[in-house]
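Could you have a look at this structure, given as structure tokens, before my questions?
Missing here is one protein chain; the remaining ones are kept as they sit in the complex.
And now, chain A:
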Amino acid sequence: MKDWSKYILAFIITAAMFLTAFYLTNTINNARLADIRSVQEQIAIDLLSSETQFELLGNLDCSIIAQNPILSEELNSLAERLSFAENNLNPKNSDVERLKKQYALLEIKDYLLMEQISKKCGTKPVSVLYFYSNQGDCADCSRAGDVLTYLRQEYPSLRVYSFDYNLDLGALQTLISLRKVKADLPAFIINNRAPVYGFKNLDEMQTLIPELKDLATSTVETKL
């Protein structure tokens, strides 16, 4: 083989290996996004079903309603997937951005439904609306997220709704202005009380949510 042709052949084979690796990564990432989409569709159907069930039954039979609209597990699973996708894919990926918007909408709908059920059926869910930014302007947001993730693991019935404060989504911006959440992140709205700003460690967060005492921990599970 001519000397130069060996150099070129080696380059072509190496480049082909790089392209194969790129193709494999891209294919798997697309499969991930498809998986997120399918989970979101399932959650959307479940939410719609719960809303319809609520409309049909009103407050006639709270025991049936209380059995079904608990979507926190699915939403948590979706949150984990989205967070993974956001960290491992290009965060500016338009698919990820769109999925985040859909997720935020589902969270808002779940939150509103939970509020309605709470009023009509007298349940006492514990919820935290958590507003963060991942545009590099909130050094404490990642740690605040860790505290909430830990609390959610400890108290499976704690409902944490996390929102990207800067997400360009009308419904989310309406929620932000209705609840008068300032851009001083991280920000928390705990059980519909006034927003709390700044990083809170585990102890401070537990103090801010005294209702946690009444929630079951991950080792002992009780009904809402």
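The rule we apply is simple: a residue touches a chain if its C-beta (ideal position, glycine included) is under 8 Å from a C-beta of that chain, and two chains touch if they have at least 3 such contacts; residues count from 1.
In this section, contacts and distances are computed from a predicted model.
Within the choices "Protein-methionine-sulfoxide reductase heme-binding subunit MsrQ", "Anti-sigma-M factor RsmA", "Cytochrome b" or "Glycosyltransferase 2-like domain-containing protein", the name that UniProt assigns to the complex's undisplayed chain is "Glycosyltransferase 2-like domain-containing protein".
The chain omitted from view is touched by exactly one of A:112, A:183 or A:202, namely A:202.
Screening A:10, A:56 or A:183 for touch with the missing chain picks out A:10. Residues touching the missing chain, restricted to chain A, are 1, 3, 6-7, 9-11, 13-14, 17-18, 20-22, 24-25, 28-29, 32, 35, 80-81, 84, 88, 142-143, 146-147, 150, 153, 199, 201-203 (touch as defined at the top).
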